[in-house]
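I am attaching a structure below and will ask some questions about it afterwards.
The complex is shown incomplete by one protein chain, all other protein chains being positioned as in the whole.
We call the chains A and B, going by the order they appear; numbering starts again at 1 in every chain.
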Amino acid sequence: MLEVRDLEASYGDLRALGGVTLTVGAGEIVALLGPNGAGKSTLLKSIAGLLRPRAGSIRWEGDNLGALGAHQIVERGLALVPEGRRLFGSMTVAENLELGAFAPRARALQAQSLDRVYALFPVLRDRRGQVVRSLSGGQQQMVAVGRALMSAPRLLMLDEPSLGIAPRLVSAIFASLVEINRAGVGVFLVEQNVHAALSLAHRAYVLEGGRIVGEGAAAALLEDPHVRQAYLGPLAVRA
Amino acid sequence: MSAPGARSERRWAVGILAGLGALAFLPLLVRRDDVLNFVFLVLLSITLAQSWNIVAGYAGQVNLGHAAFFGLGALVARTLWIRGTPILLAMIAGAAVATAFALVIGAPAFRLRGAYFAIGTLALGEILRNTVSNVLPEISTLPAASIAGYRLTHRYYLALALAALSVLAVAALAGSRTGLGMQAIREDEEAAEASGVGALRLKLTALALSTGLAGLAGGLFGYYHISYYPAHAFSPTWTFDALLMTFIGGVGTLHGPVLGAVLYIVLKEYLAVQWVDFHLLIFGALFIAIVLLLPGGLVQAAARGRELLARRPRG
Partner (left out) sequence: MRILAQQLILGLMLGGLYGLAAAGLSLVFGVLKVLNVAHGELIMLGGYAAFFVVALLGLDPFASLLLVLPLSLLLGVVLYAVLFGFVVRAHEETRIKNSLLIGFGLALALHALAVRLWTADERSIITPYGGSVLRVGGLSIPLMRVLILALAFALIGALHLLLTRWRWGKAIRATAEDWEAALLSGIDVRRAYLLAFALGTALAGAAGTLVAIGYSVSPSIGLEWTLKALIVVVLAGLGSMIGTFVGGLVLGAAEALSAYAFGGPYREVVGLAIFVVVLVARPRGLFGR
């Protein structure tokens, strides 16, 4: 259970988040929508520990994450698949996945996690000796998701997983998210492809200008006029 | 630079120049050569430090090949002077050669940023030192007539003039548009470029000024020594000395390098008795402390101290 309360964050003098409050319950799929520059990535990075918030609190299963380093947050069961995948390009698929299980708790579960990842993404098993840099965008995204899964998370966060990936692979990845969720892992998804995100999620929040401007059940938001106009209207149609 | 900062710098400039002016009377009061030699060293160091300060403090680049310009100035000036050129002309020629060399390597060198510029200039300096050491390995000694006519006071007054010149140059630079442009580059080069500051031209200007002064200092060095190894003037020790003095005193300020130079030479001469390089151990450690904790050097420390004292009456 993730609880973010009144979170404020800045890049230098630039205020990126101005008081964000949201929750992600155990086993839920929650989407975070909003235009570019709204602060969605900043929010995820703050939760993951890559950014120190200026104010507010982040609680995970009751504990305050504020003082922890990013690697410690991974140990607690929160994993982030960052925007742009950020893989270790010179290393193989297997090595990338192996490194995902570096944290102590994850290390104990490494073998099972690896089996699960290969079951979810069979193409990775075939290419496990291949250097990641030479994979396609979609395959790299699978490695990125797989790497995060190797840390045996209870909450998986993803920052724009569909960016720059062929539609066929996007649906495959989204399908895998459903399966991951079914296994009991919560999903917190930042996604440009609003339609796909809302079809997948139970609930969603809308972030604009560093603040939450809307929230609700995914189905309800699909009908919401503001959302429809801003993100689902004819000009906002995504491939 | 904020207005109060500029005003206090101007006060410092006046103070230092007054001090230098007072020193002009020293040879009349004191006949001892060792005292004059000591003050000469301090004055030479002030010039050296200020010259390095121009590129580091005002244009924000760490030039680790500074000794090359000092050495070129020394080499050219001494060669010309021994052949009969009047010393002032010879020194100016030395500075000109140093500056010319700087401008030739400057444009390609400034394509490097930060640390790469530093190690690149270090390598260049070493190339020069190596070459000179191979081409001119023998010691250079003044002809007997020059030794007989050697006047320490001439060197002394030249050193005084040079030190004053370096302080004036930095003072003029700090207040000028050129100087402000340079400082903008030091703070944030990309932003400065975007707002119309021609970065390369300014950096080259700073380099020219810096190496010209260094060349003059080198010429003075060549004039001062009765005998020396030409390659010695190219030794990286001169660069490192300048770096230490400037950083410890306060890089980018007017009076910092002066303070640093005085402190450095005093400690060096005073501690050299027991342990030749002891001053380097102290300054090395001090330098690290300053980089980590107090980038503004002693000048910043003094400013903080004054702040603390100023707060007391209200507390």
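Points worth noting:
The working rule: a residue touches a chain if its C-beta (ideal position, glycine included) is under 8 Å from a C-beta of that chain, and two chains touch if they have at least 3 such contacts.
These numbers were taken from a predicted model, which means no experiment stands behind them.
Note on the undisplayed chain: of the listed residues A:Ala9, A:Leu65, A:Ala103 or A:Val170, the one touching it is A:Ala103. Residue A:Ser151 is the one among A:Ser113, A:Ser151 or A:Gln192 that touches the chain missing from this view. Of B:Trp81, B:Phe221 or B:Phe283, it is B:Phe283 that touches the chain left out of the display. Only one residue from B:Phe38, B:Tyr157 or B:Phe240 touches the chain missing from this view: B:Phe240. For the chain missing from the display, the contacting residue among B:Ala118, B:Ala164 or B:Leu204 is B:Ala118, taking the whole complex into account. Within chain B, the residues in touch with the undisplayed chain are 62, 108-109, 111-116, 118-120, 122-124, 126-127, 130-131, 133-134, 236, 240, 243-244, 247, 275-281, 283-288, 291-292.
Mapped onto chain A, the interface with the missing chain covers residues 48-50, 69-71, 74-75, 79-80, 82, 86-91, 95, 98-103, 106, 147-148, 151.
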